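Dropping a structure here in structure tokens format, bear with me for questions.
Missing here: one protein chain of the complex. Every other protein chain is in place.
Residue numbering begins at 1 within each chain, and the chains themselves are lettered A, B and C in the order written.
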Amino acid sequence: MPVDAREDLIRRYDAMRGATRSLIEGLSAEDCTVQSMILASPIKWHLAHTSWFFETFILERATDDFVPFDPSFRVLFNSYYNTIGEQYSRPDRGLLTRPGLDQVLAYRDHVDREIHGCFARAERLIGRVDLEHLVEVGIQHEQQHQELILTDLKHLLSINPLHPVYRECPESEIVAPAPANWVTYADGVYHLGHEGRGFHFDNEAPSHPLLLAAFELASRPVTNAEYLEFIEAGGYRNPELWLSDGWDAARKYGWKAPAYWLGSRDRRTVFALAGLRDLRMDEPVCHLSYYEADAYARWKGARLPTEAEWEVAARGVEPCGNFVEDGFFHPVPTQQSSATRPAQMLGNLWEWTQSPYSAYPGYRAPSGALGEYNGKFMCNQFVLRGGSCATPRSHIRKTYRNFFYPDARWQFSGLRLARDRA
Amino acid sequence: MPVDAREDLIRRYDAMRGATRSLIEGLSAEDCTVQSMILASPIKWHLAHTSWFFETFILERATDDFVPFDPSFRVLFNSYYNTIGEQYSRPDRGLLTRPGLDQVLAYRDHVDREIHGCFARAERLIGRVDLEHLVEVGIQHEQQHQELILTDLKHLLSINPLHPVYRECPESEIVAPAPANWVTYADGVYHLGHEGRGFHFDNEAPSHPLLLAAFELASRPVTNAEYLEFIEAGGYRNPELWLSDGWDAARKYGWKAPAYWLGSRDRRTVFALAGLRDLRMDEPVCHLSYYEADAYARWKGARLPTEAEWEVAARGVEPCGNFVEDGFFHPVPTQQSSATRPAQMLGNLWEWTQSPYSAYPGYRAPSGALGEYNGKFMCNQFVLRGGSCATPRSHIRKTYRNFFYPDARWQFSGLRLARDRA
Amino acid sequence: MPVDAREDLIRRYDAMRGATRSLIEGLSAEDCTVQSMILASPIKWHLAHTSWFFETFILERATDDFVPFDPSFRVLFNSYYNTIGEQYSRPDRGLLTRPGLDQVLAYRDHVDREIHGCFARAERLIGRVDLEHLVEVGIQHEQQHQELILTDLKHLLSINPLHPVYRECPESEIVAPAPANWVTYADGVYHLGHEGRGFHFDNEAPSHPLLLAAFELASRPVTNAEYLEFIEAGGYRNPELWLSDGWDAARKYGWKAPAYWLGSRDRRTVFALAGLRDLRMDEPVCHLSYYEADAYARWKGARLPTEAEWEVAARGVEPCGNFVEDGFFHPVPTQQSSATRPAQMLGNLWEWTQSPYSAYPGYRAPSGALGEYNGKFMCNQFVLRGGSCATPRSHIRKTYRNFFYPDARWQFSGLRLARDRA
Partner (left out) sequence: MPVDAREDLIRRYDAMRGATRSLIEGLSAEDCTVQSMILASPIKWHLAHTSWFFETFILERATDDFVPFDPSFRVLFNSYYNTIGEQYSRPDRGLLTRPGLDQVLAYRDHVDREIHGCFARAERLIGRVDLEHLVEVGIQHEQQHQELILTDLKHLLSINPLHPVYRECPESEIVAPAPANWVTYADGVYHLGHEGRGFHFDNEAPSHPLLLAAFELASRPVTNAEYLEFIEAGGYRNPELWLSDGWDAARKYGWKAPAYWLGSRDRRTVFALAGLRDLRMDEPVCHLSYYEADAYARWKGARLPTEAEWEVAARGVEPCGNFVEDGFFHPVPTQQSSATRPAQMLGNLWEWTQSPYSAYPGYRAPSGALGEYNGKFMCNQFVLRGGSCATPRSHIRKTYRNFFYPDARWQFSGLRLARDRA
């Protein structure tokens, strides 16, 4: 690896690792230990698992006489890589009071030192291309966990009747959102998926041609004010608006509003990482399940976009100013709305698409453990696009495919309407 | 309606209703009452619900001074039509010992008489086109329930340690299946979905163009012999072959073989509607979940076809000789295998595709209660194609989309391999 | 066995078997097949299991060259006798549509014939004392199932929104119940448990001395009118009245009134074996759990009696006129109330005592399979005393110990208050 490339990679590694650490500033050991639901993980686990990733996929292969920091970590912090071996029970991650936060931070320091030290050896042992690729994957992987640290933490704190404040955040300016416009797109053959040499996950490839009918996409996401109309029109009480599974989920979980909405009709509040706040009508609606997003769209006589439509529309847009680095930790209102270009597609909040998460034509999972990264989840989930206020800016791409089960609500997930062109 | 068309419709109505009745010959009132799992319904319920469908969608609208056979049936035998009103609890259908089978059969007779009688009135009250359409939908609907009567019954009987025989069935001739060939299909723009005026379900439309890459499809379904190799190679013990959700399901349910396989490695048997039989190596493997079909395909270095690929391939084929009317009630082996034309695509068993069950571009659910027929299930299920030994021959179409959850195993569901063209 | 004794035993056997048959008159095969909850069994199962009892415990031992009616029945209709062998899964009893009701009735006829035929042989093979004892146990056992047939049937029919009528029953005369009196009992040493040679279950023995403090017992059971006061005073909303486990059960099951109470505050109805009827204020309250009985007693500043107190008080009383033979199938009001003798202690409804179901001092379970009859259930249940409108008159004794879990409500279970003597 040329010195410049290597130094750049190390610099990015260090910056990314530092960003993870800065996310937990102000959190107690207790905050970092508890698992608030099966789908979430303790922050301590995220801190350890991301280090385990570098240790297992790089240090173990790229070190002569490799000695693990702690042999028990191989199982404890393996998430789901059967190729690597056994995994500690996922629902029980929150029961591990040992190793403590201090020891996990020491583990991180150890891995950082070793990663720095291994570059020369690593090129010899596993080759430059592999090393570069593995470090890159490790960086991208940990960026995903940075987002999960925030969403899992939000869920954990939300359960506490004291409504703890994670961090005082800047309050965005109150705006009167412009009406949404329909931006139109012609039919034709488009290419979907990532092209070129830049980093991308396996699930973004291969790029492939696709026939699209003409369609229209809303110039901005749906707002709280708009979603409140749906609620007040009885949207949560009318099964005809819902997918059958969605209606079942709504009843099972007792949904009557998006996640983290509290208070009553008289005074609606939301729990945010900055604590309990009044509901702002200008903000985009967030923390919706796929089912709620779908029901809202149906109620409006519209639909969710496909991920292909979303990707086509995203081609001409710029990222908005709300990624994790911006410190809002919450979606902000759309400042302007153009008739020709959709706003806020990248950043702010994830947008549900109507596309089930499936393999692109010709997709092949990579061989080895990294083949388990994405491919084995291509079932029962739906694609979200665009990144959120909890996503690192450098992590997102227009071809980026996020995916969650349709009843998941703890991500920063909202929606943007689409419709067939008349 | 011209007299001929009307008489033809009535004749088809009568034949279909008679076919339903003939399915329950030899069954006791007890057999028709019990619900063996939440996903299944009592046969008595199927008999009543299909009559309820005609009563509610036709008689109620097409009869002056309509008087229901029994007012309580409106709720008791409503499956999931929120537009119609309340529904009796689905998991509790098996608790209804009253109305008894006798009364349900009387209900059927009543509906048959009224349907016959309503044709003249109905044209006046709801118009000829609607009447014709509704009767047709009612026929198709009941044909679907004919298949469910058999699959639900098979599940019920399979639980009984006495291994009851539903009906003595002809045993198909034992063959030595020819090796499967790969039939190749060129890339190009194809039209997917139903065209023309013939009956089809809303979910088969609209017909729309689609770009397909070149692909290959196996000339016949996978056999028991082939699937047994997967089992003996440890397929059920190797998580790397499975989708993550599939692996979880396999462990949760303790899957070690297809449903209805009994016995041990020394002597494998299968439970069929004709009772307990030795496993036949030449028969296609059946009663697989999507997860098992997918894992098997991955193990073979192949994949499941998309529903578009399947439909394209089905264009040139003829139905095979194994529908419900043929009385096998069980898949039969492929007699021959051509290098240029896939065998047994229509009939014999349903084939899992890799396609999540979604709306075709431009799809709109019909208005009114029939809009609930298909659209609200377009989530979390996978498409199966081709019909089975339990499907009425006149019910199947090459564009027909069946759909089930990926862990469902009680339908006659198998698989056919596909792969990208090299 | 003297001819007279033998003929008397056969006569009692025949009468008891006939009584079972008469209970199912008017029921359909469907009614006899379905299992409405895990704690209940299908009527068909009761019919078969009671015959299995005679076949297994008598015919199998008392017959040379014994041939079972159907070998599969040994497992299918074994309830819980591990000494005998495997048992078919209890929660799945309702899935057995085969053997049908007809075949089960044929099984009964077969067993009856064989029992008649075996008396001569049996005395030789197993001895007179054993034979007599086993037939007696078989009779008592089936009488218990006669009661369960009615209570399980009531539960099954109660779920049906059609409110089916089991049998038109005589309506008891409406009375204005006299106020309950407190009947007083002195302290002293009493003997508890069965003495003498008459039939009794093992759990009624050994008779043993017991010190009792002076106490008082209500002259009649609590009425619906009295229990309604508890409801209207918020009894179901006040945790301070409840045992901790009882409060949890009440919330878990959503209890707001006794089982089978329907309707609203404006018009309360009850589901009875005679169908849906208006709630009668003069009837004793019935279908209470132990928890509700206990909470009511606490609310009244009283308590439930111990089983010892109950048995002492029962010594001087006569059976009331409401057993299963009387055909009410429902508790009737107390016609009179004496200041010195409690009314309706035997018959009408079971009365919860505060006594956990435990072994009497010196109790030893019999050896062999019959040792499993009672002893292994001496844990987590509470004793009820007195018999009910569903109990055969000849079955009850003053020392008889019935037992159910404290959350059970589907038996005819009510309460009578007790208190310490001031």
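By definition in this document, a contact is a pair of C-beta atoms (placed from the backbone, for glycine too) under 8 Å apart; a residue touches a chain by one contact, two chains touch by 3 or more.
Please read these numbers as outputs of a predicted model, since none were measured by experiment.
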Visible chains in contact with the missing one: A, C
Omitted-chain contact residue, chosen from C:16, C:34 or C:210: C:210
Those residues of subunit C which, in the complete complex, touch the missing chain: 80, 82-83, 189, 208-211, 213, 239-240, 242-247, 291, 294, 354-356, 358-359, 361-362, 372, 376-380, 406, 420
For subunit A, the residues touching the chain missing from this view: 28-31, 33-34, 36, 44, 72, 75-76, 88, 92, 94-101, 156-157, 159-162, 164
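Going forward, only the chains that are shown with their structure count from here on.
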Given subunit A and subunit B, the chains that contact each of them: none
Between subunit B and subunit A, distance of the C-alpha-averaged centres to the nearest whole Å: 38
Gap in Å, rounded to a whole number, between the CA centres of subunit C and subunit A: 60
Sequence positions of subunit C contacting 2 or more other chains: none
